[in-house]
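Notes follow once the structure below has been shown.
All protein chains of the complex are present and in place, except for one that has been dropped.
Labels run A and B following the written order; every chain starts at residue 1.
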Amino acid sequence: MSDAGNQTTTGTGAWTRPLWAGLRSWDAAVLLGLVLVVLVGSAAVDGAGTPRFWRFVILEIIPIGLIALPMTLVIITGEIDLSVASVLGLTCTAFGQMWAWGVDSLPLLILVCLALGAVLGAVNGLFVTGFGLPSLAVTIGTLALYRGLASVVLGNRAVADYPPAWTLGSIRAIPGTTIPWAVLVLAALAIGFGVLLHATPIGRGVYAMGNNADAARFSGIAIRRTKFWIFVVTGVMSALAGVFWTLRFASARADNGTGLELAVVAAVLLGGVSIFGGRGGLVGVVAAVALLATLRNTLQLAYVPANTLTIITGSLLIISVVAPYVAGMIRARLRRHRPVSTTTPSAG
Amino acid sequence: MRAGTRGARVIVAALALLTLAATACSEQSPGGGATPTAGAGTIKEGLKITFLPKQVNNPYFDTSDNKGGKVAVEEVKGVYAQTGPSEASPSAQVSYINTLSQQQVDVIVVSANDKDAICGALQEARQSGAKVVTYDSDTNPTCRDLFINQATAQGIATSQIKLISEAIGADGGEIAILSATANATNQNAWIEMMKTELAKPEHAKLKLVATVYGDDDDQKSFAEAQGLLAKYPNLKGIISPTTVGVAAAARYLSGSTYKGKVQLTGLGTPNQMRAYIKDGTCKAFALWNPADLGYLAAYAGAALASGIITGKEGDTFTAGKLGEYTVGANATVLLGDPFTFNASNIDQFDF
Partner (left out) sequence: MMSPPPSPSGPPPSTALRAEPDSPARPAAGARVVRRALVVREVGIVAALVLLVAVTATVNPRFLSAQSVKDLLLGSTILAILAVGQTIVVVSRNVDLSVGSVLGLAAFATGSLFVASPDLPIPVVLLAGVGLGAVCGAVNGALIAAARVPALVVTLGTLYVFRGLDYTWATGRQINAADMPPAFLRLGTRTILGLPVLTMFAIVVLVAAGLYLRWYSSGRELYAIGSNPDAAHLAGIPVGRRVFGAFVASGALAGLAGVLYAARFGTLDANAGLGFELNVIAAVVVGGVAIFGGSGSVYGAAIGAVLLVTIGSALPVLGVNPFWQRAAVGVLILAAIGLDRALSARLARRLRGGSGGV
């Protein structure tokens, strides 16, 4: 590529520049939306914006955020992983069952659960990269398989007698505030994923794979290996979310987290990641996760019934994909009327 | 990337962070609802009483909350609300409990989806000054102030076994139980009592062969009833102590070759079961009035919040038109005995 320095390494010419610019402004739009919801909500709704409010919002954000981070990578590469909630559920039951058997070392429990998550993610990765099967179908299958295994492990029982030191410890606040300390873990991981995606060759490879798999392959990017490890990481993060879930609710059941995968996918899509792959950023996703949780809690405080919240979530999702199309149409129409710029680089 | 866009993004990000930081790091605002006056005999006015059922789109809770609880709250001149998740999941309930404790309600009347999972949130709510009353399905006793029990597990078990025994006849036979969700506290308590009841000599001819779970889902209960009949050719009776389960099982039996040959009883509502009593699928079933349950729960909560009772054994309070009630062991208030519905009285009721 002989383009000038304005191009990113994944750009293939003048066509992608407006698209990239559009992507970044999506992040700004979501952040702006978040700020708006926070400001308007705190002003208009009694109880919103208080420290307790943020405590509850953040407790809700943590599991979704943990899973949304790797899910962003998955979707950018052009795949999808719908089994995340089932991995969470199976991890919860594994945790509970081990505890019931008498394993009482928390580090050991966590380690085993994370390892389990890695294995479950590796199975997904194997089917998708090893056998070349479509990830949508594979992860629908593993969604059922893992959730089924969770039922096999714990059946209809619930394991709930964990030491208060663990359960209360998982939601303990940072001294001097009401914010749960666990959010620091989420923040650190978010920064790590952000650096990985936006500032390393691996991250650029992820975008390349999603944009144009053949070009990526010819550029020497190890597509299958990268995708495999992304699935493994997704499994590990889902397991981590599962551990948090078990301790936060102090209850391990086979149906923990059912339906969470749709909430995670909705947040990632709302965050500007394109389902077709190759576009999107972590900032938008993190902001979208926060936005959805804040909005939901604010509306709940404002006595908006659950049914209306369901409609709002769905509408946001639809708007999130229709709006860029509409914006693109408007931009195209505007460009048609603008004089040709002499600084536009030639197509690569 | 254009510098302008990047700059705008940084500004917006900084704004967002500042807003969050400002609200998060300030002092925690003190919680607190209405402080109960010690020993006062009247219920305070303006109490905020919110019902939080297992799930909002469930007709049973629609009756107990909107036709019972609401009436009671209006009688004591309180502020009534019903809220809750659309699906019967414990984590969704926790979210609503957190909302309620922020809204500083005085009384939370909740039917628990899981015995322990909502405890943490309930404790936080109580620390903020809310009184917690459970109804229909209890939590761990440490995280609630009172439990309004619709009937004793013993009473329900005795009634159910008696009804199925009478329906099947003296020869006895195999029976099965079609329950709701496997974690539901109330269901498990009743099933245990039923097993104890079955162990008695007068029920020696009845044999419990299976317990299946319909998850309080109409279609699943239907399929489970179907499965029972397919698996146990000698099944003579089904007990379904859940309104969703018994209605689904009745509908299946009524349209199948087993109608009249396999007996059915359970806890059902008159409106749902009327057709099946009349066509002979079910001879008799039991229940209480869910509206009464909600009504009593509201009054109990109001009495708690007004300081009339504290939830210890022996406390008494008046529950409007239902009369006087006494708190029993384990901070439990009993509504009464189950009522039997059959062909002779089914037409007198409408709920």
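Here, a contact is a pair of C-beta atoms (placed from the backbone, for glycine too) under 8 Å apart; a residue touches a chain by one contact, two chains touch by 3 or more.
Remember, predicted model here, so these are calculated numbers, not experimental data.
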Which of B:E166, B:D218 or B:D337 contacts the chain that the document leaves out: B:D218
Identified contact with the non-displayed chain, of A:A144, A:A165, A:I191 or A:I330: A:A144
Residue among A:L36, A:L136 or A:L184 that touches the chain left out of view: A:L136
Hidden-chain contact residue, picked from the options B:Q123, B:T196, B:N271 or B:T310: B:N271
Touching residues on subunit A - with respect to the absent chain: 78-80, 127, 131-134, 136-138, 140-149, 151-152, 155, 213, 254, 262, 265-266, 269, 275-277, 305-318, 320-322, 325-326
On subunit B, residues whose C-beta touches the chain left out of the figure: 56-59, 61-62, 66, 86-87, 212, 217-219, 222-223, 226-227, 229-231, 233, 247-248, 251, 255-258, 271-272, 274-275
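Definition applied: only the chains that are shown with their structure count from here on.
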Centre-of-Cα separation between subunit B and subunit A, whole angstrom: 35
Residues of subunit A that touch subunit B when the two form their complex: 20-21, 24-25, 27-28, 31-32, 34-35, 38-39, 42, 46-47, 49-54, 56, 59-60, 155-158, 160, 167-168, 171, 176-179, 245, 248-251, 253, 255-259, 283, 287, 296-297, 300-301, 303, 305-307, 310
List of subunit B residues in touch with subunit A within their complex: 1-2, 5-6, 8-9, 12-13, 15-16, 19-20, 23-29, 31, 56-57, 81, 83-87, 89-91, 94-96, 98-99, 101-104, 114-117, 119-120, 181-183, 213
